[in-house]
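Every protein chain but one is kept in place in this view of the complex.
Order of writing sets the chain letters: A and B. Residues in each chain are counted from 1.
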Amino acid sequence: MSFPLLTATAVLPAVGAIATAAVPAARRTAAKWLALLFSLATLALAVLVLVRFEPGGARYQLTESHAWIADFGVRYELGVDGIGVALLALTALLIPFVILAGWHDADPLEDARPNRRWRPTQGFFALILMVEAMVILSFEATDVFLFYILFEAMLIPMYFLIGGFGDRAHAGGDEAAATQRSYAAVKFLLYNLVGGLIMLAAVIGLYVVAGTFSLSEIVAARADGSLSMATGTERWLFLGFFFAFAVKAPLWPLHTWLPNAMGEATAPVAVLITAVVDKVGTFAMLRFCLGLFPEASTWATPAILVLALISIVYGALLAVGQRDIKRLIAYASISHFGFIIMGIFAMTSQGQSGATLYMVNHGISTAALMLVAGFLISRRGSRLIADYGGVQKVAPVLAGTFLIGGLATLSLPGLSPFVSEFLVLVGTFSRYPVVGVIATVGIVLAALYVLVLYQRTMTGPVKDAVRTMPDLRIRELVVVTPLIALLLFLGVYPKPLTEIVNPAVEHTMSDVQKTDPKPEVEAAP
Amino acid sequence: MNPVNYLYLASLLFTIGAAGVLIRRNAIVVFMCIELMLNACNLAFVTFARMHGNLDGQIIAFFTMVVAAAEVVVGLAIIVSLFRSRHSASVDDASLMKL
């Protein structure tokens, strides 16, 4: 038996979480370094997975399969396709930056009582690593039940991260901050639990119909016709799965938990929510909704496209109207998730490749923008846009990186989000021209909210409160520079990524039995 | 003698016991009433055993006695410790387990 590489990528951060949590209270810094070390080791393993993965090979690679709960046919089955590998790599890549950016976010306040058992720092970093372990495993799971368990379990560490370690920059003081924070955490938990429970019903229903939880078996059985579902059953099961993923993604009108959660959480945790955890939702749409229920997916496409379109325009318009920097970025993310879902359900190769690239690129670009925003907020102690002005003059590097993050968010060509956004638009347009055209309005609105944010915070006369603001420190530069370099590199040369993703998308397209629309005129090559 | 009469007696005893549990506040009395109800059940079991001509009811009666004995041990201990801490054996005084 070969070395269980995929299991190792998940076990390593989990071990790291336990080790970090066990560090004594006084050795805070050691806990931080330990967490960072484990996240870097996980990154190294993820790179190994990338290397071992053969883009043109079998659909699921590096597979592992062990009996688990034999009575219910639940198996511990892992395997990655191109989409899973890309997202696994993204997760492993972002966590070290999240840890580094949140270096001081969980330090106990100075007036806190010294207590031998009081270890918030250790808890913070352990929870982050726990989330990483669960997210990575959920990208690898090819057993529906295993995936469901992880999908739900990751809510627990996220709940504590949001509710326990809030943003210290709050207008209403500590009291209001605590209230808002627990509201946001509970809202996050309830929304996702409701989605998850409905999914549980669908998972059980699927088992009743198919007699197995194994994704690859069901997909194969569907393809060769040995498993047929009644139209009504398939649609209900599809809706059960989709609802859970749409809450997590989030899709309009199930989105309202995201601005609260991202606004109240610390910037690194906000990145964790939107760049990592939410991706499980869109990833699962591609892998489970399309793979398990191809006909129902086709049936639901028009409605989903309309919702995605509403998300795009609505999220962007709301972002324009926000007064809070982090909430603005949250609404921008809602708009971007609309693009991803639109790309998935356009049912074209370009749309789905674009959507997968979009997940990766959005992760990087939001991380860049949000983390710089977090650095900015930590300096002034306020999340309100109106409290800033003229930062460009005092902290040019901070302003410059903020602008690049913003430009990535508005999908400027040359930065990686452009490639994915354009693919999604082209893919959608070739099947649904009207939807594609309306969605392009989103790119104008994106320019509006990004530039308004930049103008109000960074330009203009220097406000007194920001006059002494220091520029980015070394630690912060270490966080931002690689992300920006990656944005540039993948913007000009996305080929390494597309090579991994393309075969997986072809498989998905054949799952739903769709082919790309042919052009009107076949041009000479 | 007609065995049904024993059943009437059992239900009478049970009703007295139930009324006592509901009405009395003294924990000891409540406790005694519970014992009364248990014994009413025992009587009914034994009667049924006699009526049906097998030993099942009698066996269950033994079980009930054992359980009742164990319950007395735990219950009296609780009552004594409650009395020690509150200087009262009223069940209404111990009403802290509400939201």
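FYI, a contact is a pair of C-beta atoms (placed from the backbone, for glycine too) under 8 Å apart; a residue touches a chain by one contact, two chains touch by 3 or more.
To be clear about the criterion, contacts and distances are computed from a predicted model.
For the omitted chain of this complex, the UniProt record lists the protein as "NADH-quinone oxidoreductase subunit L", which is one of "GntR family transcriptional regulator", "NADH-quinone oxidoreductase subunit L", "Energy-coupling factor transport system ATP-binding protein" or "TusA-related sulfurtransferase". In the complete complex, the residue from A:A44, A:A303 or A:V437 that touches the missing chain is A:V437.
Of the listed positions A:T9, A:Q322 or A:N361, the one in contact with the omitted chain in the full complex is A:Q322. The residue touching the chain not shown here, chosen from A:E64, A:D107, A:E295 or A:D516, is A:D516. In the full complex, chain A touches the hidden chain at residues 190-191, 252-253, 255-256, 314, 317-318, 320-322, 349-350, 353-354, 390, 392-393, 400, 407, 412-414, 418-419, 422-423, 425-426, 429-430, 433, 436-437, 440-441, 443-444, 447-448, 451-452, 455, 458-462, 492-495, 498-499, 502, 505-506, 516-525. Interface residues of chain B with the unshown chain, by the touch rule above, are 18, 21-23, 25, 30, 91-92, 94-99.
We adopt the following convention: only the chains that are shown with their structure count from here on.
Work out the mean CA point of chain A and of chain B, and you get 61 Å between them.
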